[in-house]
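Sharing a structure below in structure tokens format, with a few things to ask.
Part of the complex only, each chain left as placed.
As written, the chain order gives the labels A and B, with residue 1 at the start of each chain.
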């Protein structure tokens, strides 16, 4: 990780835009990135002009532009969330098998995903809860989880009920095994590596407060 | 053999029979062959297996086919959507089977059928519910799941332009599943917005060559 990342800490929890801005700041210039549906999509709004970051959408496009409005809406041009989008100069279109080959072949630099749970070993659960009448629907989540060189998760650290979403073992059905590299939350950023789970940033909490609320060993990476 | 051109979508889909596996292109509405699905609804083939990314939206298209009780099984990556209530209700009532397939596996399994691949070891879904009971193997330190081809009796796809030979080009992200589905079905039926003379498409830009296209129907402008 860029050492500069470790030095920024906040005194208040981040809102979803704050998280998105933080992620955007950690994406290297020129990276090829897929932003999952929902909160991850917000990251696009915080990418600095001229960053050269190229957005991939798994329904068959590189160099996707912002959401389309008014006369720019074209039913033939949507993102993976089926929202009308625009095309940037240097765009390329390809079919679904080529698009997922690009993903599954490990060519994307970063994929940003939402999650229900992430385990201390980097397992991701983001496609299904165990709600009694849930209809299973996975979309591209499992491909995204295992394909990119780095997988970043954005989520709140706790459910509305106060239960941690960063856990020893996921209780929800898994999307991918050991695939998450970094977890961005309202209260902290976590690096997951073979060494363990390291807290690199905190927002409005201390390392010790976090450690007390999460059921796993944490490494303190906030003051390297 | 040579592509045949139809002005009537009903005629183009007339031979689809009970029990067929039908691949349906499109991702949301982009690339959705609406006229062909509507025509399929007008004939009476039932007991269908539908392979498509989603399981219908609102009350039209695939949702109408489901509502009419014509579909035995849906193979898709993402049935649940804001307006997938027709499918949702049938599924919860046990009136339609569902095989959920990760989207990349869906695309690659369809490609495999078209490319003569017997099966392939795939990195997606390892250790998840969607690979339960499937053969796995470690290759070069990574675990893979063995996935099999998905073939159709028929593919219904939407494209942008066809030439008179049956070569197809697509437009923007409406390309999505069309090109792979066109390789993987016994009979491939494409609806297109425009038909141009042979020679009018740049040969470098043809995405689905005519060899894959059995029938072409030009969309009638609804406006």
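Here is the rule we use: contacts are C-beta pairs under 8 Å (C-beta built on N, C-alpha and C of every residue); 3 or more make two chains touch, one makes a residue touch a chain.
Quantities reported herein were computed from a predicted structural model and do not represent experimental measurements.
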If each kind of chain appears just once in the picture, what does the full set look like as a formula? A x2, B x2
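What we mean here is this: only the chains that are shown with their structure count from here on.
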Between the Cα centroids of subunit A and subunit B the separation in whole angstrom comes to 30
Subunit B to subunit A touching residues, read off their complex: 27-31, 77-81, 87-88, 91-92, 98, 100-108, 110-111, 122-130, 160, 170-180, 207
Tell me, which parts of subunit A touch subunit B in their complex? 57-61, 74-79, 82, 87, 93-97, 99-101, 103-104, 128, 133, 135-143, 146-147, 173-177
